[in-house]
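To start, the structure under review is shown below, and the notes come after it.
What you see is the complex with one protein chain gone and the rest in place.
Naming follows writing order (A, B, C and D), and every chain is counted from residue 1.
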Amino acid sequence: MSSNTLTAAEASGPQKPAAGFEGDRQDNTVGGAVRGYLDKLRGGDLGALPAVLGIITLGILFTVLRPGTFLSPINLANLAVQATPIIVLAMGLVFVLLLGEIDLSAGVVSGVCSAVLAQLLVQGGFSWPVAVLAAIAAGAVIGLFTGSLVGMVGIPSFVVTLALFLGWQGVTLRLIGQGGTVPVREPVIRALANENVPVTIGWVLAVLVAVAYAVIELWRWRAKKAKDLAHQPLLLVVVRVVLMAVVVLGVTAILNQDRALSAAIELAGIPYAIPLVILLLLVVTFVLSRTSFGRHMYAVGGNAEAARRAGINVTRIRVLAFVISSSLAAVSGILATSRLSSVTPDAGAGNTLLYAVGAAVIGGTSLFGGRGRARDALLGGLVIAIIANGLGLLGVAAYLNFVITGGVLLLAASVDALARRRAATAR
Amino acid sequence: MSSNTLTAAEASGPQKPAAGFEGDRQDNTVGGAVRGYLDKLRGGDLGALPAVLGIITLGILFTVLRPGTFLSPINLANLAVQATPIIVLAMGLVFVLLLGEIDLSAGVVSGVCSAVLAQLLVQGGFSWPVAVLAAIAAGAVIGLFTGSLVGMVGIPSFVVTLALFLGWQGVTLRLIGQGGTVPVREPVIRALANENVPVTIGWVLAVLVAVAYAVIELWRWRAKKAKDLAHQPLLLVVVRVVLMAVVVLGVTAILNQDRALSAAIELAGIPYAIPLVILLLLVVTFVLSRTSFGRHMYAVGGNAEAARRAGINVTRIRVLAFVISSSLAAVSGILATSRLSSVTPDAGAGNTLLYAVGAAVIGGTSLFGGRGRARDALLGGLVIAIIANGLGLLGVAAYLNFVITGGVLLLAASVDALARRRAATAR
Amino acid sequence: MSAPERDRDTTAVDRPTLELRGVTKSFGAVRVLHGVHLQVYPGKVTALVGDNGAGKSTLIKGIAGIHPFDSGEVEFEGEQVNLHSPRDAARLGIEVVYQDLALADNLDVVQNMFLGRERKRGMVLDEQSMEQAARETLGKLSVRTLKSVRQLVSSLSGGQRQTVAIAKAVLWESKLVILDEPTAALGVAQTRQVLDLVRRLADAGHAVVFITHNMVDVFEVADRVAALYLGRVAADVPIDQVDRTQVIELITSGRSGDLGLSAEDLED
Amino acid sequence: MSAPERDRDTTAVDRPTLELRGVTKSFGAVRVLHGVHLQVYPGKVTALVGDNGAGKSTLIKGIAGIHPFDSGEVEFEGEQVNLHSPRDAARLGIEVVYQDLALADNLDVVQNMFLGRERKRGMVLDEQSMEQAARETLGKLSVRTLKSVRQLVSSLSGGQRQTVAIAKAVLWESKLVILDEPTAALGVAQTRQVLDLVRRLADAGHAVVFITHNMVDVFEVADRVAALYLGRVAADVPIDQVDRTQVIELITSGRSGDLGLSAEDLED
Partner (left out) sequence: GDDSGGGGGDAGGGEAAGKVGVILPDTASSARWESADRPLLEAAFEEAGVDYDIQNAQGDAQQMATIAEQMITGGATVLAITNLDSASGAAIQRQAEQQGVQTIDYDRLTLGGESDYYVSFDNTEVGRLQGEGLAQCLGDQPANIAFLNGSPDDNNATLFSEGAHEVLDPMTQYTQVAEQAVPEWDNQQAATIFEQMYTQAGGDIQGVLAANDGLANAVISILGRNNVAGTVPVTGQDATTEGLQNILAGNQCMTVYKPIADEANALADLAVALVNGETPEVDGEVEDTEGGRTVPAVLLDPVSVFRDNVKQVVDDGFVEAADLCTGEYAAACTELGIQ
């Protein structure tokens, strides 16, 4: 494309060249970097901070209330697996929310896809790869349909997905049958949420991740330094790399402990669902932040008319957002199926969708479009999962459970809102 | 306020005075008025047309499928009463949607308020006016709470109302608690949805409405003509007045027939809920279109920053929108209670809210704020109610019911979308 | 009307309507205003000039209460005031035409012009009276192509929107009228009208702040000129103490002869 | 570079890059363009002038495919074309700076400048190359107060936004560059840069349409002038056939001497 631009000489004026941009000449010391981060916070760009604070606060709360159990390895493993379906669903929704659209049907779409999976495995007798691919394909086709109605026909996404929310529930009901359930005993599917990566392989994976992160970070740092572009101080990069290694290896260490409650059996290793979610997180992050498709998503969400005028195919972006969202909903459905080893006619109905949207929003994704990341789904999903996990340990009456869940959600959201607000009005 | 403006002389320039505004000098003939309406349609301002088309299409569809029953007086009376709770709920939501906010908790708030009503009547032994007022006051206080969190604390309304959606469900559960349902046998409350205005009084009311409309319209026409402002031709005004009279008296005539299915009993008259809804419709329409409060609602929804700069107390508007919405939710809850003569712990949960939002949107209210009217709730609510009503007559299997409801909703929405789209791109 | 003669005196005789002392404003790490001093006099047009990004709009948004200043003092008619919201400013009698206009696109021209100060009869909006007043005021600003005052502002041309915003501001007899680049989108005739209007407002005793990049306009209409350079006031002087070249120098480099900022002023 | 001499010849020697024949456009009942004829030549700057609401922006939005014309013919480089979306226009080599700018507020300056035409290495965005190119281009437009090219455009001043939009358009070597009031919000120095840039673009063989209300700019930079009056072309002539007064007359009344529209032209 570079041949398409005016050359520097053509575009240059008679007067003195570039000036300004002093903001881009960053302070390369550690102090400068820290100050830069604080400035960013003060400027209102809180990033992941509120969700992280929420996770920490809730973690402390439940640790205090249930000291023996909340932080036990088995509970942490449970928590991680409990969170996966909601995280994946929320990750898909981030695409839709980024455009300022909503997908009320995402939950029940995950249900339809699970039903497809289950029927192919049980009735059809297909092998698991076929069934999984078919389920994801079903998700993609459903997304294509939703996206076309929104992007091409131009019906507001709220109405389209409300209609489909009802419609797909009917389809699941038809596939599963009234009052029935389809048990899924396929060992590979079951393993996703119920089995663990063997301990040694887990360690190998963890070390690989930590090393890969270190290599990429240091390599980037060197490249930037060589080109004399703005870059962080080496010390900070090293600190980040070490921190990452500690977290990855620490979590691995916890999950590789034997967490079985009875001495007779052994239960150790990273549940398979976790590497899957991490992989999805990396892919989605890459797509959103480093490809032009991702860039266009943000542009359409921020100002669809500006995007259109810039020659972006806005309709295509809209349709694709729904396709991705529904495909990830299918994955979420598969994870949920694995957890229960069955599919019911009301799979994905109820509050599933609201929780997923709540997760994305608490993570920092805006409902008005233009702001959101994959990690929002991860962090917000963890907040939601911790609430359910912790309340499960407390064991309160049903009505209190409702009230407390609502209250905690509200609390988490107000931390966020107040932090942002403070930042916005601060000097 | 007029003393506050520059006088004409002060503001006037040296050059020639006013010119332009030829668009305001309207064609005062019938042809001109018709042309004006067509131009408006072509310009994309479809108003109530799509919803009305939807109602007519669905009406024809179900009349063809169930010729004997769909248009029978009893079914029309059923339909009207079935639609009232959703219409009132949607009417409240219009206020919130107008600001570009959402209230996911409106449905369960109607449940909480019904529970308050029921407990006061049954346990507390209070009289119905006290209970009704308390229920509405409970709604207002709840709205105040929600509105403060949104307007003052600044948490996104989606998250606030998601949290409250859960929280209030818990409260209803607690209030209803033992016994699972609270039967409400209070005759006045029961009468709302189950009894009819005596036939003669119904006629008197209908005639009064028709006459009042005629008087107001003609009086307005005369005033405008006298001031030499733009006004419609008299013929058109007369046509409108006559049409209104025909509709009002026609509906009254239908509902005043004996519609009892067994010959032994008599069942005739306008159900009490209908005048109530019409009254609310008039009040809400008045507030939104003829008071500065209503004007400010539109301004905040259209451009909150512009409204703030114009000196409007945006926070107050936001809070009030939720107060009104929740108060109307309480009324909706009372209507729903009247219908069943009882309150259950899951009152207002489930799909109630989605249906109400769907009603408002199908009626023409925008989810992005700035566009919406009271009558949107009425027309959209009728669309939704007709679907349920018609499908009930068909009596299909549960899964098909889901699928068809979704499909019809989608159809109604695409009529709307395509019409708007055509208008937008048409010459 | 009250001051038919244009008096371009060199010293300020009156008490200033508005006086800013050392106001500062940052957005996150970005320091935009560094201790701005400014005086605005009744009956005078003060031209506020400065390069793109000098901080002019930020300054007047601070005065309007859109985003409060971080520090510094604001005096209005001799009394220290707090400006924390646009309503504070409106209450004092400050009216602003913003560069980014801020009209509600879903409302029509009349509704926008009277937004926040609707005329009422009892509880009910008095649409007819508002419509007539709007039509009159707009007519005087030479908007000849506007089809209808009941048009949504979203359908207006750039210049028409600008005119609506100006008309909205001058409808009220405010003590201080601030116009941020009001003629930027206007045609020749409309610009003429606005300049005349600005002069007439000042002559009627109002204090006027007029932001523009057009030097011709500055010298035609202003009594005083205040030049902003990188968030600092380089000069705040009567118009007859400077000429065009000097003003341009003040804008582009913050100095002109003995006027303007010294190198140490720029440190901080 | 190719045309160092400025040739203000009176007759069109070349084939026009763009030719409009009888294009019309209505919004609902409002007829905005009534059969516009216009020719835009390569290597020439065509100034498009007209009163507020005359239809200038509507005309160029039609050319850009933002909202297609209702009827009439459009020829680009001698071939009849359909302009139904901005992508059609971009494919032909038409680049537009819109009066209402249309930047994505949630993206930063670099991201906006390369929007829709990102530079990539493989699948991955080449941020560094884009950042450098953006910084260069902006530097040449005299934006001295911009803190960082990684600033969100929502935090820019009016003039800075305008500059970003202009920089975005001139980054691409388009055959036809249309600028809708590009200097409206700009400071003195920046306006100078843009005028120079416009001249240089034309001299390099591009066709340029330049909309402005500023007569000084018109006479400084334009080769031809087209005047729009109430949605009709009152004149489309080389600049040396008219003077300032004539142009103003054409703008305000659609006629000047024997140039312009007759009374019956205005019927329809």
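One rule holds for everything that comes next: contacts are C-beta pairs under 8 Å (C-beta built on N, C-alpha and C of every residue); 3 or more make two chains touch, one makes a residue touch a chain.
Model, not experiment: these values are computed from the prediction.
Participant: For the chain not shown, which residue from B:244, B:276, B:340 or B:418 touches it across the whole complex?
Facilitator: Checking each option in B:244, B:276, B:340 or B:418, the one touching the absent chain turns out to be B:340.
Participant: Just name the one of A:116, A:149, A:184 or A:357 that touches the chain not displayed here.
Facilitator: If we include the chain that is not displayed, A:184 is the one touching it.
Participant: Which one touches the absent chain: A:152, A:205, A:254 or A:400?
Facilitator: Final answer for the missing-chain contact: A:400.
Participant: Need a quick check: the contact residues on subunit A for the chain that isn't drawn.
Facilitator: Looking at subunit A, the ones touching the missing chain are residues 65-69, 72, 74-75, 78, 82, 85, 173, 176, 178-184, 194, 260-262, 264-265, 267, 336, 339-347, 349-352, 388-389, 392-402.
Participant: May I ask you to list the residues on subunit B that touch the chain which is not drawn?
Facilitator: Touching the missing chain: residues 66, 68-69, 72, 74-75, 78, 82, 85, 122, 173-174, 176-183, 185, 193-194, 260-262, 265, 267, 336, 339-342, 344-347, 349-350, 352, 388-389, 391-393, 395, 398-399, 401-402.
Heads up, the rule we're going with is that only the chains that are shown with their structure count from here on.
Participant: Using mean C-alpha positions as chain centres, tell me how far subunit A is from subunit B in Å, no decimals.
Facilitator: Computed value for the inter-centroid distance: 38 Å.
Participant: For subunit B and subunit C, let me know how many angstrom lie between their CA-based centres, rounded off.
Facilitator: 43
Participant: What are the residues of subunit B that contact at least two other chains?
Facilitator: In subunit B, 23 touch at least two other chains.
Participant: In subunit D, what residues contact two or more other chains?
Facilitator: Subunit D, residues with two or more chain partners: 27, 30, 143-147, 189.
Participant: Give the list of subunit B residues in touch with subunit C in this complex.
Facilitator: My answer: residues 1-2, 4-6, 8-15, 17-24, 227, 229, 290-292, 295-296, 298-299, 301-303, 305-313, 370-371.
Participant: Using the touch rule from the top, collect the residues of subunit C that touch subunit B in their complex.
Facilitator: Residue positions touching the partner: 1, 64, 66, 85-87, 90, 96, 98, 102-107, 111-112, 115-120, 123-125, 128-129, 131, 133, 135-151, 170-173, 189, 192-193, 196-197, 200, 204.
Participant: Given the complex with subunit A, which residues does subunit B contribute to the contact?
Facilitator: The contact residues of subunit B facing subunit A are 104, 149, 153-156, 158-160, 162-171, 173-174, 177, 351, 354, 357-358, 361-362, 366-367, 398-407, 409-410, 413-414, 416-418, 420-421.
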